[in-house]
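Here the structure is laid out as structure tokens; the discussion comes afterwards.
After this line comes subunit A, so read on.
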Amino acid sequence: MADFLAIWLPSWLALTLAALVHVTLILTLALTAAAAFTWAERKVAGRIQDRLGPTRVGGRFGWLQAVADGLKLVSKEDIIPRNADPLLFRTAPYVSFCASFCVYLALPFANGWVAQPLDIAVFFVLAVAGLEVLGVILGGYASGSKWSLFGAMREAAQVVSYEVPLALCAVIPVMVAGTMDLVAIGNMQAGWAWNWLIFHNPFLFITFFIYFTCAVASVNRAPFDLPEAESELVAGFLTEYSGFRWSVFFMAEYASMFAVSMLAAILFLGGWNGPLPITVWLGLAPNPATGYEPHALLAYFGNFLGMVNILIKATLGVLLMMWARWTLPRLRIDQVMTMCLKYCIPLAAVMFVGTMIYLYAFPVGLIFRSGGG
Partner candidate 1 sequence: MGIVFHTVLFYLLAILACGFAVAVVLSNNIVRMAFYLVACLGAVAGLFFLAGADFVGALQLMIYVGGTLVLLIFGVMLTARGPLANIQTSRAQWAMVGLIGASLLAVLLYAATTAGKWTHSGQIVADRSHVSKPTATPIGLALLGVRADRLNAERTDAALGKGMAGYLLPFEIVSVHLVVVLIGAAYLARARRRATTPPMAATSGDSNNLDPGD
Partner candidate 2 sequence: MDLAQVLPLLLGLAWLTPLASFAAIVFFGPRMGHAGKGAGYVAIGAIAASAVLSILALIAWLIAHPLGGGHDAAHPVAAIAGEWYPLAVAGELKIAIGYYIDGLTVAMFAMVTVVALCIHVYSLGYMHEELHEVTDPLVTLANGQTLKRRGRFHRFFQYLSLFCFSMLGLVIAGNVAMVFVFWELVGICSYLLIGFYIERKSASNAANKAFIVNRVGDFGMIVGLMALWSGLGTFSFDEIFQQVRPAGHGPAAHGHALTVPDGMVRFAAREEIAAIYQGTPDARQAEHAIREQLPGWRAEGLGYGLLVVAGLGIFCGCVGKSAQFPLHVWLPDAMEGPTPVSALIHAATMVAAGVYLVGRFYPVFTPEVLLVIAVVGCITLFIAATIALTATDIKRVLAYSTVSQLGYMMLALGVGGWVAGLFHLFTHAFFKALLFLCSGSVIHATGTNEMPRMGGLLRKMPWTAGTMLVGCLAIAGAGIPLVIGLSGYYSKDGILAQLYSFAGQNPSYAWLFYVAAGGAALTAFYMFRLWFMTFLGSPRDEHVYAHAHESPRVMVVPLVILAVFAVIAGWNVPGTELGLQPLLEQARPLGTAEGASQGLFLPTLTLPAEHLSHAHEIHVPVTLLAFSVAVAGFLLAAVIYWWRLLDADVISRMFWPVHDFLRNKWWFDELYQFLFVRPVLAGARLAAGIDRVVIDGLAHALAGAVRLFSRFDDWIDRLFVDGAVNATANVTYEAGLRLREIQTGAIRQYVMWVAAGTVGLFVLAMFLWSYTLAGP
């Protein structure tokens, strides 16, 4: 896009404009998603608890509930406790949000539709996603309340621990693909559903579930929401927050959920490729068998379909997390750590070795068409 603009504009201006466009698009998406998920969460919770959930605001299904919530939060009084460290207390939510927002920089939405193509996209995503915890810790400390501090401590322990199995699980598809470039990984899974990496071998199939468990834990969702366990810590690190700052934390959480789900979709579930090669049939994607190259506009439309595809997959992931939240009871903190250290890490390591052996034994792959990059 920057190159396209550079035809008319000086390069620095073109770059700046392109960056602004990307940022706007991503921000819009993230905020929209957060809003939509707040509503969805309420509806899902209601349905699971045999209630209706929001029904009034904005029609039959309470469509506008999220907007109403937002208005309420923005209009609330901004409170900073006396014991708080004002600077850190103010900064913390933005640190969190920044981190979870930056993840989208490297996440592709379709073939080539990515804000910043990175050779090490997987690595970058994992690194940046891990920064979200910093805001939580700072916020918890700066609140000057022991509930908050406890929450922050738990958050630190939990996230630092769960980053290990999460990264291990993410490395396994990377090993199969032979690249950390998410676009390349996504394109590799084009075609039928059995080209998806989750079906590449039995170890990867198990890995997906470990990944999802660890992802849930690393974004502090129930049943791993120890940092904000209301039955023990009032609201954990969020205790002293209210109004807009609280909503920023909230948006960061939803954005993170969506991001890890999207990463799961790309790494395991075929990314923007549907279960059937429909885009190839419709002539919207290049066909390697016939050497067909679609027109730019057709390819654009194909990419759009792909984006819809990946958003559906990511949304399904988030809904799954909601389902888990309203179904499973919360674990104790020692159970959480046991889960990580005694089950997830060894299992992930076994899957890693298993996949390695599998790749060594079947270099071409049994089901997967082209094993490795």
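Observations, loosely collected:
Definition applied: contacts are C-beta pairs under 8 Å (C-beta built on N, C-alpha and C of every residue); 3 or more make two chains touch, one makes a residue touch a chain; residues count from 1.
Inclusion criterion for the candidates: all candidates are chains of the complex that A comes from, given by their letters.
Since this is a predicted model, take the numbers as computed values, not measurements.
Note on subunit A: across the options 1 or 2, its touching candidate in this complex is 1. Of all the residues in subunit A, the ones that touch candidate 1 in their complex are 10-12, 15-16, 85, 87-88, 91, 118-120, 123-124, 126-128, 130-131, 133-134, 137-138, 141-142, 149, 152-153, 156, 159-160, 163, 180.
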